[in-house]
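Missing here is one protein chain; the remaining ones are kept as they sit in the complex.
Let's turn to chain A:
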Amino acid sequence: MSEVLVVVEATKEFGVKKVTLEMLTLARELGTPSAVVLGGAGAAEALSAKLGEYGAEKIYAAEGDEIDGYLVAPKATVLAELVKRVQPSAVLLASAQEGKEIAARLAVKLDNGILTDVVGLAADGTATQVAFAGSTIVKSKVTKGLPLVTVRPNSVTPSPAAASPAIEQLTVSVTDTDKLAKVVERVAEQKGSRPELTEAGVVVSGGRGVGNADNFKLVEELADLLGGAVGASRAAVDSGFYPHQFQVGQTGKTVSPQLYVALGISGAIQHRAGMQTSKTIVAVNKDGEAPIFELADFGVVGDLFKIVPQAAEEIRKRK
C-alpha cells in the first residue's frame, strides 16, 4: 500500500495531540501511515512511542532551530521536498492555524489543490467538509495533484494499531526566503490541566449571563467535574469575562465535542457557528425563548447561579 503522510501536531507540555492520532487512524484506511515531525531538536524521539502506538510505520523528522525558529515557511519547504521524493497517496495536516498555513504553502509550491476542515476522507480521495457553520455538508475532491487535506479535530475516533517506526532524519535545506519571519519569543499562558478546547470531549461554555469574570469559576468548576474544557461566547469575551483564545463561534474556535454545555448563552448565530455540530447539547438560560434551546437536547430555563452549583453538587454525590 502506498504511503500517507501525517504531519504531526504536538505540544511540549502534552506531547502528541489527539488530532494527530485521529489522522493516523484515518491514514490507515487510505494506505500506510508515515508521521512527519517538524519541530525542535529531539522532537521526534520524544513522540515516537505514541506515534507507533497508533500505527505510524515510519517517522520522518526535520528538527532544529532552522525549522522551529521561523513561522511555518521552512516546514513547508521540507515537507514539499519529502512529498516530491516519496510520492505519497495523500498528505494530512491538522485543521488548526499552523496545519492550514503549512498546507497553504505546500499547495502553492506543488500547484496542488487543498481541502480544509475535512471531517472524513474516502479511499477514492472524496472528502467530507462541513460548511456555513455546520448547516451544509459538502463532498469535494482535489482535482489537481494528491489529496492535500487538513483534518478537523474530533472528526474520527482514534484507535490504536501497534507499529514500531524507525526515525529517518531529513536533510534540512531551507532558503533565506523561508527565514523572513523569525519567532523571537514563545510565551506559555496559564492553561492548567484542562484539555485543549478544540480537542476536548466535553466543553462547558459561559456567556453574557455569567455576569462577570469572577463568576466564570462556576463554569470552570462544572468543566472540571466533567473533565472538559472551558469555552466562552463572544459576548463574554468582549465583556472581558474570559480570554479570547477560549472563544467559541464564528470568529473564534469551532468545537465538535460529545457534550457541549451552554451556560447563560443566548445562542446567537455567531455562537452557534462554532458549536452546533456537537453531539449532545445542554443549555441553561433564564430566558426560555433564547435560541440556544432550539439546539439543546436538554434545556433548563432558570437561574444558572442556582442550577449550576446544584448540578455540581449532584455530580460530586454520584462520584
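Here are some notes:
Criterion: a residue touches a chain if its C-beta (ideal position, glycine included) is under 8 Å from a C-beta of that chain, and two chains touch if they have at least 3 such contacts; residues count from 1.
Here is the rule we use: contacts and distances are computed from a predicted model.
Missing chain, UniProt protein name: "Electron transfer flavoprotein subunit beta", from among "Branched-chain amino acid ABC transporter permease", "Electron transfer flavoprotein subunit beta", "Aminomethyltransferase" or "NADH-quinone oxidoreductase subunit L".
Touching the missing chain, out of A:4, A:21 or A:115, is residue A:115.
By the touch definition given at the top, chain A reaches the unshown chain through residues 11-13, 71-73, 76, 96-98, 100-101, 103-105, 107-109, 111-117, 126, 130-145, 177, 180-189, 191, 196-198, 202, 226, 244-245, 250-251, 254, 258-259, 269-270, 273, 276, 280-282, 284, 288, 293-303, 306-315, 318.
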